[in-house]
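Here the complex is missing one protein chain, while the rest keep their positions.
Moving on to chain A:
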Amino acid sequence: MLLASLVLVPFIGSLLAALMPQSARNHESWLAIAVASYGLIVAGALYPEMAAGEVLREESAWLPTKGLAFVLRVDGLAWVFTMLVLAIGLLVVLYARYYMSADDPVPRFFSFLLAFMGSMLGVVLSGNLVQLVVFWELTSLTSFLLIGYWHHRADARRGARMAFTVTATGGLCLMAGVLVLGHIVGSYDLDVVLAAGDRIRAHELYLAALVLVALGALTKSAQFPFHFWLPHAMAAPTPVSSYLHSATMVKAGVFLLARLWPALAGTPEWTWIVGGAGVCTLLLGAFIAIFQHDLKGLLAYSTISHLGLITVLIGIGTPLAMVAAIFHILNHATFKASLFMAAGIIDHETGTRDLRVLRGLRHKLPITATLAIVASAAMAGVPLLNGFLSKEMFFAETLSVGGERNWWMSYAAVAMGMFSVAYSLRFISIFFGAPAQDLPRDPHEPPRWMRFPVELLVLACLVVGVAPAISIAPVLEIAVAATLGAAAPSYDLAVWHGFNLPLLMSMLALAGGVLLYVVLRRHFDLQRRERVPLFHHFNGAQVFETTMLQVTRAAGWLLRRLGTTRLQPQLLLMMIALLILPPLLAGTPPAWTRIALQGFDPLFATIWAIGGGCAIAAAWMAKYHRLAALALVGGTGIVTAATFLWLSAPDLALTQLMVETVTTVLILLGLRWLPPRIEAAAAPLAPFSRASLRRARDLLVAVAGGLAIAALTYAVLVHPASDTIADFFLLNALGGGGGSNVVNVLLVDFRSFDTLGEITVLAIVALTVYALLRRFRPAPESAAIPAQQRNEADPARGQTPAEQANSGYLMVAGIYLRLLLPFMGVIAVYFFMRGHNLPGGGFVAGLVFAVAILVQYMLAGTVWVESHLSLRPHRWLGLGLVLACATGLGAWLFGHPFLTTHTAHVTWPLVGELHLPSAFVFDLGVFTVVVGTTMLMLVALAHQSLRGHRLPGEDGAEDRQAAGGRTI
C-alpha cells in the first residue's frame, strides 16, 4: 500500500486542487507542498532497504486473464528518480506559488501539475511494461495540458499540440515495442524482461523491439530528429518548463533506456541508434543554443544538448558510461531546474526574456545574479561544480569509443563542451554591462521564498561539485547497483584525478568556449543575428507543421472522394451490401430436407393479399398522399397482428395492435408540420432522365432485396428447426417462473435484465423526444391555423376543442368516449393482472391505458384534459424505472443475484390464497414506464398544435409555458 500511496496521493491531490476556488493560491500551494512532502517522507523512509540493494514490489490484479498485473516496483534506479521527481516537485510548487499571477486560474495549474507528478511517479515505479506505457502517455497528456495552460495564447496552443503529437506518437511506438518485447519474453513483468536480456538480443524481432522502444524514448527526451517540440514547449509557465521540460519528464526517455539497458543494450545496433541520435542532438542543440535570443529558448536547446549527452553515454553502453549517464541526469536536473527558475525570476521582474534587451542585471538583482552565474558555470562544466564531474566522466568515456586511432567522438565531445561554455557565457552576459534603461519593468529582488528553491539547488551544485564522495556518492551507488546489477563497475567520484586526457579536454573546452564566444560577439554580431548559421534550414517544427497540414488535407480529400454526407447514397450502399455480403459470408447451405409444412389456408393468403397490397400501395402513395399512405401502412400492420394471432403468438398480436394504434396517432400528429406536396403541380418525369434512371435502379435494388429475403425466409421455414433453448423456457415457466404464459415469464423473469434495458431505452427515447420538441420551431408556412379549420362554412370554426366535445358537433362522441375511459382502465388492469398466465402483461396493459388517455386528448384537446386530469409522464417514467430496479435489487437483500424472482404465496381474507411473484412488481414497473413513455411523447407532440397558432419568433416565454406547461 505504501508504494501505491506514492502514486495515488498526487492524483488525489490533483482532484482536490481542481475543486478549490479560483483565488485559493495559498491553499493550492500548501496542498501541493503537502503532497510532495508526503511522497518525500515515504520514499525517504525506504533508504535503508535501497542502500541494502533490495527490490520492493507491490502487486494487485489488473487483467488476470491476460496475465497482466498492476505492479509497483521500486529498486535503486526507480528510487533515485522518485526522490528527484518529488524533491524538484516540492521546490517547483513553492516557486510556482510566487510565480503564478493572481489572475491565473491556479486550481487548474496545480491540479495538472500534481497529476503530472503522479503520472511521472507511475512511470518510474511501474513494474509492468504495459502499465509503464499507460503512465507514460499520461505524462504526455499532462504535459500537453500544462504547455497549453495559457490557452488564450496561440503559441501555447501550438506548442502543446506539437509536444503532444510527437510524444504521444512516440508513446504509441513504445507501446508497440513493449508488445514485441512481451511477445519475445512471454511476460510484461519488468523483472522477467530484465532477466531475459540474452534471449531478447538473440531473437529475430530484437531490432524491431529496439527501434520501437528507441522511438518512444527519443521522442520523449527530445532527441534529434524529434527535438523540435521542446523549444516550442517553452510557452508553458516557467515552473512547468523547469519541472517537466528540464528536470523530469524529458528524462523519462533516458530513464527508460537506462531501465531497459540490461535487456536491450550491448549490441552495435543499440550503440548506433541510441548513440547516433545522441551525438547529433548534443552538437546540434549546443550549437543552436548559442544563437537564441530568448532566455528560455537558450535553456531549452541547452537541455536538448544535455539530454543528447546522456543519450550518447547510454548509447556507448559500457558500465562506466551508464554511471556517468545517471550521474549527469541528477546533475543536469539540479542546475537546469535552478537556471529555469532564475530565468523565470528575471522574466517576472523585468517583464522580458529577450537577451538582446537584458543587461547589467547584477546591479538590481545581485543575489539572483550570483545564483544564476554559479548554476551556469555548472552547466558549462567549470571545476568544483557538479557539471564538471559528470562532464569529465563523459570525456573519459568518449575516449574509449573508437579505439586508439578513431578520435571523432572525442572531437565531438570537445566541440560540444566549447559550445556549452559559449552559450553559458551568453546566458550570464545579461548580468554584466551597464544597467538596461529600456526594460518593461523596474526589476527588484524577488520574494524570499521564490528565490529559496534556486538557492537550495545551487547549493546542491556546489556541495556535489566540491565533495562528491560524501554527498552524492551513496545515492549514485544505489542507482548504479540497481541498473547494472553484477556489471556495476568500481569508480571514483573525486574532483582531482591528476593531469590526464579528460582534464585536458575540459580545459580545452573551457578555453575554446570563451574564445568562441568572444569571436562570435566581436566579429559575427551574435547579439543581432536573426538566424542560426548553417542550421536554419533544418527546421523540424516547420516540417512537422507542413506534415500535419498535408495529413489534414489528405484526410479532407479522402473524405470528399470516399464519403458523402447525403443519406440516400449511404442507404443505397447499405442495401447493396446487404444483398451482396451475406451470400459471400455464408457457407454451403445444409442439405434440403423438407419437413411437414402447414397446410395452405385460402383465408390466410387473402389477408396477406390485402397486407401486401397495402404495403405496395403505401410505397406508391407516400410522396403525394401521406394520409392515405399512413392508413395503408396501418392496414399492413393489422394484417401483421392478425398473422401473429393466427400463428400462435397472442401476446405479439395484442402488442402489435396497440402499437399500431399509438403509432398511427403519433404520425397523424406529425403530418401537420410537413410541407404540402401537390401531385398535379409536379412535372412528369421524362423517360431516361436522371431521376427516372435513379428510380429504375432503386426499384431493381428493392425487388432484388425483397426476393432475397423471401427466398431466405422460405428456405428457413422448410428446414427442420435445430435444437434451441425454447424447451427450457417451456418446461420451466410454470415451475420456475410461476406463470403459464411463457412469453410473459420470459420477459419479466428469465430475461428480465433485457427487459430492464429495454424500458430504460424507452425512457431515454421519451425524454429525447420531449427535449427535441422543446426546441421545436415550425416552418413559417405551417405555423398558421390550417385552411380547413378556417373555412367560413364550418360551424365548429371558432370553437375550442373542448366546446366542440361538450356542446358542439362532437357531443355524441364526447359522451360515449368519456364513458369509455373507466372501461379501458379496467381492460388495462385485466390484461395486466392476467399477463403472467394468459396473453397480456405490462407492455400491452401500458399501451391500452395510454390509448385510453389518448382518446380523451383527441376528443377534447389538451387544454381541457389537462385542466381535468393531472398526469405527470416524467414521474411515471421515473417511478417505473425505480420499481423495476428496486425489484431487482430486492433479490440482493436475500443473497440472490440481481433480478432473481421469488413467488410469495399470500393468503388474503375473502380472496383466498394468491400467488404473488416478485416478477409481478417488475411487470408493474414495465407497465408504468410504457404508460409514461407513450404519454410523454404523444402529449409533447400534441402540445405543438397549441404553439402552432403563433408565428415563430414570438416571445419564447410563452412557448415554454405551452410546451413545458405544468402537466408535462
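One rule holds for everything that comes next: a contact is a pair of C-beta atoms (placed from the backbone, for glycine too) under 8 Å apart; a residue touches a chain by one contact, two chains touch by 3 or more; residues count from 1.
Convention: contacts and distances are computed from a predicted model.
Only one chain is not pictured, and the protein name UniProt records for it, out of "Sigma-70 family RNA polymerase sigma factor", "Redoxin domain-containing protein", "Protein NirF" or "Na+/H+ antiporter subunit C", is "Na+/H+ antiporter subunit C".
Shown as candidates are A:Tyr206, A:Phe843, A:Trp864 or A:Phe920; the residue that touches the absent chain is A:Phe843. Only one of A:Phe432, A:Phe776 or A:Tyr830 touches the chain withheld from this view, namely A:Phe776. Across A:Pro268, A:Gly498, A:Gly599 or A:Pro897, the single residue that touches the chain missing here is A:Gly599. Of A:Ile470, A:Leu534, A:Ala577 or A:Val703, it is A:Val703 that touches the chain left out of the display.
Not every partner is drawn; the one left out touches chain A at residues 565-568, 571-572, 575, 597-601, 604-605, 608, 611-612, 615-616, 618-619, 622-623, 626, 629-630, 633, 636-637, 640, 643-644, 646-652, 655-656, 659, 662-663, 666-667, 670-671, 673-675, 677, 690, 698-699, 701-703, 705-707, 709-714, 716-718, 721, 724-727, 729-731, 733-735, 740-743, 746-747, 751, 754-755, 758, 761-762, 765-766, 768-769, 772-773, 775-780, 782, 837-839, 843, 930, 933, 937, 941, 944, 952.
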